[in-house]
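Missing here is one protein chain; the remaining ones are kept as they sit in the complex.
As written, the chain order gives the labels A, B, C, D and E, with residue 1 at the start of each chain.
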Amino acid sequence: MHPEGSVLVEFGATRVLCTASVTEGVPRWRKGTGLGWVTSEYAMLPRATTTRSDRESVKGRVGGRTHEISRLIGRSLRASIDLKALGENSIVIDCDVLQADGGTRTASITGAYVALYDAVTWLAGRKKLAGTVESALPRSVAAVSVGIIDGEPRLDLCYEEDVRAEVDMNIVCTGTGDFVEVQGTGEDGVFNRDQFNQLLDLGVAGCLSLAAAQREALGL
Amino acid sequence: MHPEGSVLVEFGATRVLCTASVTEGVPRWRKGTGLGWVTSEYAMLPRATTTRSDRESVKGRVGGRTHEISRLIGRSLRASIDLKALGENSIVIDCDVLQADGGTRTASITGAYVALYDAVTWLAGRKKLAGTVESALPRSVAAVSVGIIDGEPRLDLCYEEDVRAEVDMNIVCTGTGDFVEVQGTGEDGVFNRDQFNQLLDLGVAGCLSLAAAQREALGL
Amino acid sequence: MHPEGSVLVEFGATRVLCTASVTEGVPRWRKGTGLGWVTSEYAMLPRATTTRSDRESVKGRVGGRTHEISRLIGRSLRASIDLKALGENSIVIDCDVLQADGGTRTASITGAYVALYDAVTWLAGRKKLAGTVESALPRSVAAVSVGIIDGEPRLDLCYEEDVRAEVDMNIVCTGTGDFVEVQGTGEDGVFNRDQFNQLLDLGVAGCLSLAAAQREALGL
Amino acid sequence: MHPEGSVLVEFGATRVLCTASVTEGVPRWRKGTGLGWVTSEYAMLPRATTTRSDRESVKGRVGGRTHEISRLIGRSLRASIDLKALGENSIVIDCDVLQADGGTRTASITGAYVALYDAVTWLAGRKKLAGTVESALPRSVAAVSVGIIDGEPRLDLCYEEDVRAEVDMNIVCTGTGDFVEVQGTGEDGVFNRDQFNQLLDLGVAGCLSLAAAQREALGL
Amino acid sequence: MHPEGSVLVEFGATRVLCTASVTEGVPRWRKGTGLGWVTSEYAMLPRATTTRSDRESVKGRVGGRTHEISRLIGRSLRASIDLKALGENSIVIDCDVLQADGGTRTASITGAYVALYDAVTWLAGRKKLAGTVESALPRSVAAVSVGIIDGEPRLDLCYEEDVRAEVDMNIVCTGTGDFVEVQGTGEDGVFNRDQFNQLLDLGVAGCLSLAAAQREALGL
Partner (left out) sequence: MHPEGSVLVEFGATRVLCTASVTEGVPRWRKGTGLGWVTSEYAMLPRATTTRSDRESVKGRVGGRTHEISRLIGRSLRASIDLKALGENSIVIDCDVLQADGGTRTASITGAYVALYDAVTWLAGRKKLAGTVESALPRSVAAVSVGIIDGEPRLDLCYEEDVRAEVDMNIVCTGTGDFVEVQGTGEDGVFNRDQFNQLLDLGVAGCLSLAAAQREALGL
């Protein structure tokens, strides 16, 4: 009801509520540059997971994993937006995981882009955008997780698969299949160039079909 | 999918996700007493409200309002449960407000009771309850907000009404209309005994109809 | 010696030092409104109680109970003051419990009002008040705790009684017996309308005699 | 009423409430050594000073000055006690400044010793002391501030003098005039050996008369 | 002088002090598994950079970037070690940047491996290792940063280049050129598969020559 953009994204059993909050103006260090600002914050509800986690607010500090994912979402969104065309407006995208079953960071990025698009459209409708919606969002972003399980490359791992994966990779692509960010980790050992290439192929294909789903959700 | 009890409660445009998390055993200071333990934590998503609030995890501290409401929900739930019949089990009820439009604390209590009932039933199904479900939950609890607006007593205020209310009262009752907790505040000035009595009448009636809705939701 | 108003209030064995600190000007968000601001902070010395509690400064966070009481005192004082007549001045009332034996929050409110009166008089003496002392403080506030012990309503519980009380209620009234805030809790179970009414009668009478004591202390 | 030892010490207009809290047993790292443990915590009420300071609990951290003084008081008290004769008991001395007018740390040490003596006597009365009171406290400690103002050595500076002092020194002595701790600071520039010697003479004499006052307060 | 392993690694003008601290035993949740534990903490001295940054200890919280890098170093080291052959010992690798000029995280990983090797050798010399040094460290790890500047792939960017890079990639490889972790980010826009492949070629070659330098430093 309240946010300028909001999406409930579902990837398998994973559910993430992505909301976009627009503020006119930018942080002080950016004033007068003509550029806007986009950031993101990610968090999990305490019982989004199989066992309950303590709230970070109660612990009094944001954990390393939360920080890392928030930063990844923010960087990915900034790859999709032209901050000059946005003008001196700030958009915060909150990604709150209601239910987790693997792939929460990639679901967050994919949903966050849609919320961001809505927010930019909202700004355009109020004549507060420096450019057009198209110039402000020249490319879409979407993300998938891929991994190798029992020697087999797999797309979009659920939690149980994620735990078993020998290699785990998060791929963020534009709607035309260019890379925005690639993070690959040999969770249990290492991986070679061939495996890397297979995972990239799988990931790019996954991102392209998500881009189609985003366009459909946005009625484009 | 994950919690032992979970409810999405809707009061007008207010939406609160209440989940119950069961742990066998109790905190150290309670071990060996034969008594269980029930607590609650309340929080709001940053954009549940008309303008975005900073996350308490990012600020590094839980605010006074959050503390106060978490404590109120916990006390209310402990009024409904027999901790001896619960046995040495712990239940945490998380109430996360997804969308706020007034009455989030009373909606939380009303939903939390249903999630608690589910969790107690779950324990009974696993033969981990010291008593029966009926002995563990001898009375239900539900809550409403009432207030005086332009001199008129009103039930279940939305945000806009809440801001304008001269008197604001939260009433927590059992399913038979006894009081568990009453908190009345003269937001703008003071109130007299007559007004107090009118608000109590209205509040008790509201709680009784919520108790009926709870029974229906639980199939009782 | 230093504060603009200060009172050492004694309720039974409970001792609370209430000081009022005046600052010209108001917080930034209130500037230019012509309205003043009154807040309160409550705390306990570590050995005010039967066993020593850790300092909240050392724990690095203010606890839920402290927050809740600070907010209650602040709301109660703001019910007594006309912020317009106060003008753009800020008053902080600190209530520090030197020795606790039940009823520390109600003793704090009762003492805090006297310290507030002194501070407002101090401002008037320096011609810094927008209105007169009478217009700035149109009504006094005082508070008592009441409870039901062994089925009997009782006024002003000491710690030992407070622990045994079946129902525990804090009542804040003006000098003419109107309600500012009522907080009733069924510590051990629930309470009915009759018990509620008896406690209100007792509480209002208690507040009225405290109001007389306040007038005497202030030489009014 | 509650503490095992408590003293309200007055030095000029300075008022410090010193309480001693006894716990049987010692921190884990000290268990089984046969040695006791004595620590101290110092704090100021927010309006003990001419202008109000923010509470350290609200700021979420203990300041450097508070830490420094707490550590000084603890070291001074441990110089007076035989931890072996104390046995495996812990004593925390809280020094809370109710009103400050210079010399709060030296007043705290002087009062803390008396509270400590009471606590040790309390332990002896309950047969919980490994040795006698005399063997547990073989020497008393007291402290004074001295300084040079307008070239003149002065004893026991009030706040206004303290601010003007060119040299500021805190001297902690035993009842026989031996040094426990000496901290001298050239607040405004430096000091030479002659000035140092004059301040030491003055400080030792001051500590000796405080030791007599302590004996009188304790009825020794 | 003190650590069980220590290295001062220099990459261009970047200087990182890597120390390895060994503790017998493992955290509680790992006890009895026969497995060891390796973690890492990364930090920068306040003036390691061109302008001074506030200390994270003074700010009271560890920043997102610090968390992210500490986690990356830890994962990379755990890819090199066989925790079973390590036995129930814990090793913490501290990487403190004394002077920064780009590539501090990759320099840290490369130096940290050498400090880890020293610590494992130290354990072997004391017969505290479950296996041999070779079985405990079956593969080495080293890391480089690569990037595209003005359309040209470049190895080991200094700070000024890093800021200008269109694509920035950190590559962690074993001594035989397998991948441990790859993190590629399109800082300014996006990158395609060809650019990706060029950067991987360059990065693997860089890691292999660092592996040779590590062997030389360790006298292998």
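Please note the rule applied: a residue touches a chain if its C-beta (ideal position, glycine included) is under 8 Å from a C-beta of that chain, and two chains touch if they have at least 3 such contacts.
All figures in this text were calculated on a predicted structure; none of them were measured in a lab.
Undergrad: Which candidate, D:10, D:24 or D:68, sits in contact with the chain we can't see?
TA: Considering all chains, including the one not shown, the answer is D:68.
Undergrad: Which of these, E:46, E:125 or E:189, touches the one chain of the complex that we don't see?
TA: E:46
Undergrad: Among E:62, E:83 or E:144, which residue is in contact with the omitted chain in the full complex?
TA: E:62
Undergrad: Kindly note down the residues of chain E that lie in touch with the hidden chain.
TA: Residues touching the hidden chain, for chain E, are 1-3, 6, 13, 17, 19, 21, 23, 41, 43, 45-52, 55-62, 66, 92, 94, 96, 98-99, 101.
Undergrad: Touching the missing chain, which residues of chain D?
TA: Contacting residues on chain D, toward the hidden partner: 61-65, 67-68, 70-71, 75, 79, 139, 174, 178-186, 189-193, 196, 200.
Assume only the chains that are shown with their structure count from here on.
Undergrad: Determine how many degrees of rotation, between 0 and 180 and to the nearest 5, align the Cα atoms of chain D with the equivalent atoms in chain E.
TA: 120
Undergrad: If you average the CA atoms of chain B and of chain C, how far apart do the two points sit, in angstrom?
TA: 27
Undergrad: Provide the C-alpha centroid distance between chain A and chain C, rounded to the nearest whole angstrom.
TA: Distance between chain centres: 49 Å.
Undergrad: If you look at chain B, which of its residues touch at least two other chains?
TA: 60-62
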